[in-house]
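Shown here: the complex without one of its protein chains, the others still in place.
Each chain carries a letter (A and B) given by its place in the written order, and its residues are counted from 1.
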Amino acid sequence: MTVFILSFLMLLVGVHGVLTRRNLIKVVISLTIIEFSIFLMLALIGFISGGEAPILDAGISAGRMVDPLPQAMVLTAIVIALATNAMLLTIAIRLYKKYGTFDIRRINELKG
Amino acid sequence: MKGMSLIVKKMAQLMSGLIFVYGAYIATHGHLTPGGGFAGGALIAGAFILMILANGSGYVRLKRQEEGSSAVESAAVLMALLLATIGLAAGTMVFFNNYLPPGIPGRLISGGVIPLYNVFIGIEVAAALMTIFLALVIYKEEISK
Partner (left out) sequence: MEVMLSVIIGFMIIASITAIYAKDLLSAIIAQGFVGYGLVICFLILRAPDLAIIQIVMETVTLIIMVAVVLDSSREEFDIMPDKTQGVTIAASFLFALVLLIYFNRAISGLDRFGNHTLRMSEAYVTGAAEQTGSANLVAGVLWDFRGYDTLGEATVLFTAAIGVITIIRLVGKK
C-alpha cells in the first residue's frame, strides 16, 4: 500500500509545482512529473507478485502473468506525453521570442 | 547549429546505422518480443536525430526534409486506417477486425494484421518525432540569421 501513497505524493509534488511556479519551463517540468506519477500508478495497479512479463514463451502458463491491459494503456500514453511536451515547449519558445522572458507575470503585463 | 569534431562525426556514422537496424528489429518483432511499433519508431527517429546533432544542420537540406517527413507521417497514418477499414469489408463487419489467419504464436509470420500495424505505426512515430525535431532546428536557423 505504501507504493500507492508514494506515487500519490509524487502527483501532489507535480500539482504544487504547476500552481506555485511562475516559469514556463518549470510548469512544463511539473506537468511531466504529474504524467510520470500517473504512469507509475497504473503500472503498480496491474502488478501481481510472482507474475511474469506478459509475453508467452515455453514454460510460462497464462495464469502467472501481470495484467497486460494497464501496460497497453500506458504504452500509448508515454508517446502522447512526449508529443504534448514538445508542443508546450514550442509555445514556450514562441512566447520567449515575442516577450524575451519565461516569466508568466511579465508576459501578462506586456500583453497586447 | 554547427557540427562537432571529426571523432564524434565518425562515431555517429558508425552507430546510427546500428541504431536504425535495432529500431527496425524492435518494430517488426513487436508481436513476439517486448517493444512494438511505438518503441521501434522512436529508436529510428533517434538514429536520425543523432546524425543531425553530430553533423550540424548543414547536413540535410532542411526545408525539403521537413516536408518529406510530414508527408511520410500522413501516409503511414492513412495506411493504418486503411488496414483497419478493410476489416469492415472482410468477413464479419467489425472495424479493426483481425482478418488474416492468426498462425502459430511464436513464429515471425503470425498474429494476423498485428505485424503490419506495428510496421506502419513505427513509420508514423519515426516521422512525427523527426518532424518535431526538424521544426525546432529550422526555427533555430531562422532566428540566428
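As a convention for this text, contacts are C-beta pairs under 8 Å (C-beta built on N, C-alpha and C of every residue); 3 or more make two chains touch, one makes a residue touch a chain.
Source: prediction; values computed, not measured.
Hidden from this view is one chain, which touches subunit A at 1-4, 6-17, 19-23, 25-26, 28-30, 32-33, 36, 39-40, 43-49, 51-57, 62-63, 65-69, 71-87, 89-94, 96, 101-103, 105-106. If you put the missing chain back, the residues of subunit B touching it would be 26, 30-36, 38-39, 42-43, 45-46, 49, 53, 66, 70, 73-74, 77, 80-81, 84, 95-96, 98, 101-106, 110-114, 117-118, 121, 124-125, 128-129, 131-133, 135-136, 138-140, 142-143.
Convention: only the chains that are shown with their structure count from here on.
Spacing of subunit A relative to subunit B, judged by their CA centroids, is 23 angstrom. Listing the residues of subunit A that touch subunit B in their complex gives 53, 55-57, 75-76, 78-79, 82-83, 86, 90, 93, 97.
Of all residues in subunit B, only 32-34, 36, 38, 42, 105-106, 125, 128-129, 132, 135-136, 139, 143 touch subunit A in the complex they form.
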